[in-house]
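Here the complex is missing a single protein chain, while all its other protein chains stay put.
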Amino acid sequence: MPPGDLRLASPARARGSDDEEAWVWSQIRMEARRDADAEPALASYLYSTILSHSSLERSLSFHLGNKLCSSTLLSTLLYDLFLDTFSSDPALLSATVADLRAARFRDPACVSFSHCLLNYKGFLACQAHRVAYQLWTQARRALALALQSRVSDVFAVDIHPAARIGKGILFDHATGVVVGETAVIGNNVSILHHVTLGGTGKVVGDRHPKIGDGVLVGAGATILGNVKIGVGAKIGAGSVVLIDVPPRTTAVGNPARLVGRKERPSKNEEVPGESMDHTSFISDWSDYII
Amino acid sequence: MPPGDLRLASPARARGSDDEEAWVWSQIRMEARRDADAEPALASYLYSTILSHSSLERSLSFHLGNKLCSSTLLSTLLYDLFLDTFSSDPALLSATVADLRAARFRDPACVSFSHCLLNYKGFLACQAHRVAYQLWTQARRALALALQSRVSDVFAVDIHPAARIGKGILFDHATGVVVGETAVIGNNVSILHHVTLGGTGKVVGDRHPKIGDGVLVGAGATILGNVKIGVGAKIGAGSVVLIDVPPRTTAVGNPARLVGRKERPSKNEEVPGESMDHTSFISDWSDYII
Amino acid sequence: MPPGDLRLASPARARGSDDEEAWVWSQIRMEARRDADAEPALASYLYSTILSHSSLERSLSFHLGNKLCSSTLLSTLLYDLFLDTFSSDPALLSATVADLRAARFRDPACVSFSHCLLNYKGFLACQAHRVAYQLWTQARRALALALQSRVSDVFAVDIHPAARIGKGILFDHATGVVVGETAVIGNNVSILHHVTLGGTGKVVGDRHPKIGDGVLVGAGATILGNVKIGVGAKIGAGSVVLIDVPPRTTAVGNPARLVGRKERPSKNEEVPGESMDHTSFISDWSDYII
Amino acid sequence: MPPGDLRLASPARARGSDDEEAWVWSQIRMEARRDADAEPALASYLYSTILSHSSLERSLSFHLGNKLCSSTLLSTLLYDLFLDTFSSDPALLSATVADLRAARFRDPACVSFSHCLLNYKGFLACQAHRVAYQLWTQARRALALALQSRVSDVFAVDIHPAARIGKGILFDHATGVVVGETAVIGNNVSILHHVTLGGTGKVVGDRHPKIGDGVLVGAGATILGNVKIGVGAKIGAGSVVLIDVPPRTTAVGNPARLVGRKERPSKNEEVPGESMDHTSFISDWSDYII
Amino acid sequence: MPPGDLRLASPARARGSDDEEAWVWSQIRMEARRDADAEPALASYLYSTILSHSSLERSLSFHLGNKLCSSTLLSTLLYDLFLDTFSSDPALLSATVADLRAARFRDPACVSFSHCLLNYKGFLACQAHRVAYQLWTQARRALALALQSRVSDVFAVDIHPAARIGKGILFDHATGVVVGETAVIGNNVSILHHVTLGGTGKVVGDRHPKIGDGVLVGAGATILGNVKIGVGAKIGAGSVVLIDVPPRTTAVGNPARLVGRKERPSKNEEVPGESMDHTSFISDWSDYII
Partner (left out) sequence: MPPGDLRLASPARARGSDDEEAWVWSQIRMEARRDADAEPALASYLYSTILSHSSLERSLSFHLGNKLCSSTLLSTLLYDLFLDTFSSDPALLSATVADLRAARFRDPACVSFSHCLLNYKGFLACQAHRVAYQLWTQARRALALALQSRVSDVFAVDIHPAARIGKGILFDHATGVVVGETAVIGNNVSILHHVTLGGTGKVVGDRHPKIGDGVLVGAGATILGNVKIGVGAKIGAGSVVLIDVPPRTTAVGNPARLVGRKERPSKNEEVPGESMDHTSFISDWSDYII
């Protein structure tokens, strides 16, 4: 999180949910207007995706509809579907805003809320998943699965519509992420690209990982089976995890081994999914290597 | 495989190939009609992709043509190409049906044949490859390579048109799969996402892996060079395999090591590519870890 | 590199840059004409992408514009942007030609320059990045980031526009490549698919890898943090690298360990990024394994 | 009006406006379902345009959005615009239903309400005009004019957004219709193709024809200037009318002359715009010829 | 007909129907290849529409499918429909070839067969009508009407699918042509733009004009009601015809009057629909004027 953003972040937490959403939407519009003024070649895009819309859910529904449409699934149909779903459940938009904050304040490369809204395919895939999940719980499974498929084609992110995902999620880069049917992801989790929360073939039922709040899963990590990754744990890049990982513990390697538990973590270290702290991770590993 | 499907599966095996294809196609239509009735928002999609077509090869050619077309490669051209190729060689459709069965009966998340036909990009990439392979063998190489490229763009699955692939293949999730020019994949193989069957840079000729019948390759595994993965072998997720793996043997780790051979496997265990059994795999690994 | 191509390669090196570009463009046109004559189904595509254009930068701009456009970012806008940028800086086209050569003479599966120009998404992503990088350095950041996003959607290659990339680069297969904001890639580097040049979350500033000239990075390798990969080094497939790797050294495994330094490398071995030599790599690893 | 439809027509008139709209919408859905069942090749089209929608205004907005969109005016934007406008003023939908009835019961070639809704470009142009007119009255003139332009491109029907048009209008065939800025069209008017309600160049203000209730304007008629065409008048095909035409009078020829006034018209003859009676017109003319 | 074409025309008449079709198709390909060689900017278009196809019916089906498709009626669906229909009845292609000859040898502005095939919207609308007519006679009315609607949108030519149209038809320029449900058009008829063969509103049954062989209908002529236009008659531009016109007679004016019968017509004058002779027409009229 860049220092200059600290002021933004703190008061925001104190706002109510509606205020927060209104504030983020106003920021997005301000950013888009600034970029449109500075870059005529992009202005048309910014107006069609953001500035012509009266609310965040309309902007997002429009953007997702145009991103995910195909010659056989029209943008108008998808737009309708997204808008209806976002309008029907305010919790969805609240999660969207939390995800926008997650990208904005955890990823140093995320220069603005609108950058995330327009360009982060992990963010967009996650919002489409939230809609697919609603459809799934309403037993509209064929439609939910068609949506999953479009997201997998367009964003190379494959999340089963039945997977349960919390708020404040950052799927960074996101290419190749696979999340299975019975996986659960807590709040304030950060998951890098190429991460698999996969099943084991034998069983039909509950067979995918459960990721606790505040977990950080590094790039290319593969977590298989109905294992528990405890609150605040860290999974090293490229790890293959087949076992439970206790809270606030780091797992690294292929197969993954556990590398100590932070007994007295500083505040930041408590939530690796938020701090995205890879440095301590590296030192953890160094210990492991030696 | 869900228990309720056992009755379907067994008699199917006894049917002749034509009967089998007719039966699968009738199932697909039945499923699509049921879904169209239940979900008006999806009915248009289901009619255009399935219910308006008189045969499986027409439906599949239409769907692939619309998925893989671009502004410079028109859907009508691709549709023609797919339909001509599928019509010219009945073995292709037979392989398609075997692949549909593979997804339907191995992947617990695959709820219907039509789900696979419409939504599984691994399945669709594999069928497009079968057509590209035909073109390659007819020395229509530029067209075959253009097709490979479209599949890589659209599905993020990169299979060289010269690669030889058997029947009953499941590419599960499929994002990031790479299969090189001289690779060979046997029958009833299951390959998870992010799997590479790659070459070694030095040689020009036969330089890619040979995967035996019934092999299971876990997510993110990288197999490099002209190595043999024996019948019924298992390759652990995230493994990097540079050596031959004997039949019915498991290879795990980076670099991969072999973990015992099943001397008296139960019937299911004989074909990991079909059972998708990761549980024994986990215990194998546990042994290895300790 | 196939033997028949040796004659092409050598004199080319002796040509001036303009001559080289003219020669490569004439080869591309010759190949395209040959393929159009042999394959009527592909002729329309070859004329629209190559044969109707008067120069390589026009052909490439047209192709990228059509590949990367969306319903909200029109092909004409992107075409304009690419053509203006390529026209404004001759060094860009020189790098493009070097990249074409890299694919043509390093990848045994690359049968022609036009094959690379039309079909290699790693090549196309890299050229789009070169344009995005120009925009970034001109402080047109919103446009540069929009371009990065389109490349990530369409090619599943995610390169931050601020990343500095040399000439003669081969991104082979390319799906899933992630290159961070402060990463630097030297000349004549070969990078396989699923490779991450990633950051560490803690710091905001210079936090991504620096890849020296002639480096070869194997499939699925993850290199994290501001580490130096020395000239002519090799990174094994699936490696997780968190440390500096000295010149002409191989790093393998998760976490990666170093495996000897070639003291008296033959000419070819000096530049693994060019020779793509995985064989010695395998023997290196064998040593390591034992 | 075909005899078999008499039963439908009469009770309909007795219904309230909401009932009438509900009844027409239910008829449209019934027709579409029947056609979808009978014609699989059209089913996808019928589901996307009619059967997937929950109301007539949604169906119509979707259809217009997809018909009128272009690469620079997206279907989602137009869909939004149409739906918002139709939802904001119930009188619009009431006029739409009256227009559907006009086509269904006046044009012998109109086999169903859905036939008109989907296929009659005069009907669609008129509905788009109703929206453009709303925009015009709200001083959203640039948008209204852009809509007029799209309708002129797509349907070859050019109606100025400021023109005031009543209910129960049939624009039959419709190609080439031009309606000027200050034109007024009453209720239950039928206007054939190539008809011009044009201005005179000299004046800036009120300069276009005023068409009374129940008027029938034949194909290719040109009416110029601020002239009054009285209630129940008939304008012969190919006529050029520069003068007022009294009620229940026929004007024919170039320049048009008046041909008698029906003193004791039968009920049907009172409203030529509804009866579309050309036979008496022919006899009128015969008199004129001789 | 330009003099240089006389040699082509005469022997062609002596050929059998199959030979004639083969010869015309070979001419079209020759012309397209010549144009593609001369004009790189058009080569892609010529390859996709003509040179990549193995037969005239495939080329025409492709071209019509791409011209008439919309976001809700896909090109692949229409291509299938056209190709199936053309393949099912050889008489259709025979009529197509006669229409190509009609344009080529009657219209001085028609420089080649391929010019007509690609660019003449009257020709294309007529071929689409032939398919719609087949559908209509097979009681596939909803599909036939949808096709009529697309032709009216795209080409501004509105021909009811039930209208019966002969061979060797030239719809020149074609914008605004309207042909009603019970209209009949004989062989070797030439119809200019803005021509209406319209009905009278009163009757439901047979209510549209019957046009004899070899008739020429000038631009903007309106023919209304079940009247007979005799063999070899000429209808002056802008005429409004409400009466029968005897064979070899000219009708001009609004309302139209008859202007003499050619008792001893020269060979050319016998078939005004073929000679397109407007000169004698002008002198006819002069007589009438005086």
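Every chain is named by a letter (A, B, C, D and E) in the order it is written, and numbering of its residues begins at 1.
Please note the rule applied: contacts are C-beta pairs under 8 Å (C-beta built on N, C-alpha and C of every residue); 3 or more make two chains touch, one makes a residue touch a chain.
Values in this document were obtained by computation on a predicted structure and should not be read as measured data.
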Contacting the left-out chain in the complete assembly, out of D:Leu68, D:Ala146 or D:Val189: D:Ala146
Chain not shown: contacting residue from E:Asp35, E:Asp80 or E:Asp158: E:Asp35
Those residues of subunit C which, in the complete complex, touch the missing chain: 44, 48, 52, 58, 62, 65-66, 72, 74-77, 79-80
Missing-partner contacts on subunit D, residue numbers: 70-73, 77, 80-81, 140-143, 145-146, 148-149, 152-153, 156, 158, 160, 175-176, 178, 180-181, 194, 196, 198-204, 207, 220, 222, 224-225, 238-240, 242, 254-255
Hidden partner interface residues of subunit A, rising order: 36, 40-41, 43-45, 47-48, 51-52
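Simple rule for what comes next: only the chains that are shown with their structure count from here on.
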Number of steps on the shortest touching-chain route linking subunit C and subunit E: 1
Least hop count linking subunit B to subunit D through chains in contact: 1
Between B-C and A-E, the pair joined by more C-beta contacts: B-C
Between subunit E and subunit B, distance of the C-alpha-averaged centres to the nearest whole Å: 51
Interchain centroid distance [CA atoms averaged], subunit D/subunit E, Å: 29
Sites on subunit C at which at least two other chains make contact: 41, 44-45, 48, 71-72, 156, 175-176, 194, 220, 238-239, 254
